[in-house]
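Right, subunit A next:
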Amino acid sequence: MDAMLHISTLHYLVLGAALFLLGVIGVLTRRNVVIVLMSIELILNAVNLNLVALSRYWQGMPARLGGGAQALHGQVFAIFVITDAAAEAAVGLGILIAFFRNKETVNVDEVNLLKW
Partner candidate 1 sequence: MGPGFTSVDYMMALPVTLLALFALGVLLIDLMLPDEMKWFNAITAFIGVLFSAYAAVRFDLFLRSRDWPYAFGFMYTMLVDHFALYFFYLFLAGTAIAILMSVSYLETEHENHGEYYALMLLSVAGMMCMAAGFDVVLIFIGLELMAISTYVLVGFLRRDRRSNEAALKYLLLGAFSSGIFAYGLSLLYGLTGSTNLYQIGGHLPQILQSGPYKPVAIIALVTTLTGLLFKIAAIPFHQWAPDAYEGAPTSITGFMSVAVKAAGWAMLLRILGFSYNFNGHILFWGLLPMRSIYIPLLVFVAVATMTGANFAALTQTNTKRLLAYSSIAHVGYMLLGLIAGTATDFNPDGIKGILIYLLVYTFMNLGAFGVITSLRHRNIVGDELDDLNGLYSRAPVEAVLMLVFMLSLAGIPPLAGFWGKYFIFLSLIESGHYVLAALGVLYSVFGLYYYLKIANAMFMRQPEKGEEHLPVSYAMRAALAVTGFATLFIGIMPNRFIELAGWALNLAQNPSMAKLVQ
Partner candidate 2 sequence: MQAHILSVILFTPLVGAILLLFVPKENKDAIRWIGNIFGLAGFLVSLPLVPAFWALVKSGDTTPFKFVEGTANNWIPSIGAGYVLGIDGISFLLVMLTTLLGWVSILSSWTAIENRVKEYYIWFLVLQTGMLGVFMALDFFLFFVFWEAMLVPMYLLIGIWGGPRKLYAAIKFFLYTLAGSVLMLLGILFLYFHHHGVTGVYTFSIPELYKTAPQIYSDYGPYAATLLFLSFFFAFAIKVPMFPFHTWLPDAHVEAPTAGSVILAGVLLKMGTYGFIRFSLPFFPDVLMHTRVRFWVMTLSVIAIIYGALVSLMQKDMKKLVAYSSVSHLGFCTLGIFALSPLGLGGSVLQQINHGISTGALFLIVGILYERRHTREIAEYGGISNVMPVYATITMIMFLSSMGLPLLNGFVGEFSILQGTFMEKEIAGHPGWFWAAWAVPGVVLAAAYLLWLYQRVFFGTVTNPKNEKLHDLTPREVATFVPLIIMAFWIGLYPKPFFQILEQPVNNLVATVHHETAKPDVTVNAAAQPAELVAPAAVVPIANSSMSAKSAPMLKKGNH
């Protein structure tokens, strides 16, 4: 029992933060639009992780602090975020395809017609 290492909300948050940063870095560095999109998904996943973990955390809290059994906002929110992520990915890919039709590339660096 006590040998088993106890995982607190903080760990989730740290993991979330790590994911978030990874996502950001991905967005900033990867050249392939698809991968950039995936990195954005990563960010959203970090959000979901946070939300779920925190929702657990608040369920553990006393009700007078707004906690309690039905403090489920976080999880509800997470579900919405997931759907949203899906939608975004779909639309993103759609637009990417349209773009690809015209320009024959998925390289972010070549998305530079509009500038200045």
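By definition in this document, contacts are C-beta pairs under 8 Å (C-beta built on N, C-alpha and C of every residue); 3 or more make two chains touch, one makes a residue touch a chain; residues count from 1.
The candidate set was assembled so that all candidates are chains of the complex that A comes from, given by their letters.
As the structure is a computational prediction, the values presented were derived from the model and not from experiment.
Participant: What candidate from 1 or 2 touches subunit A in the complex under consideration?
Facilitator: The single touching candidate among 1 or 2 is 1.
Participant: Under the stated contact criterion, what part of subunit A meets candidate 1 in this complex?
Facilitator: 13, 16, 20, 23-24, 27, 33, 36-37, 40, 43-44, 46-47, 50-51, 54-55, 57-58, 61, 65-67, 71, 73-74, 76-77, 80-81, 84, 87-88, 91-92, 94-96, 98-99, 101-103, 108, 111, 113-116
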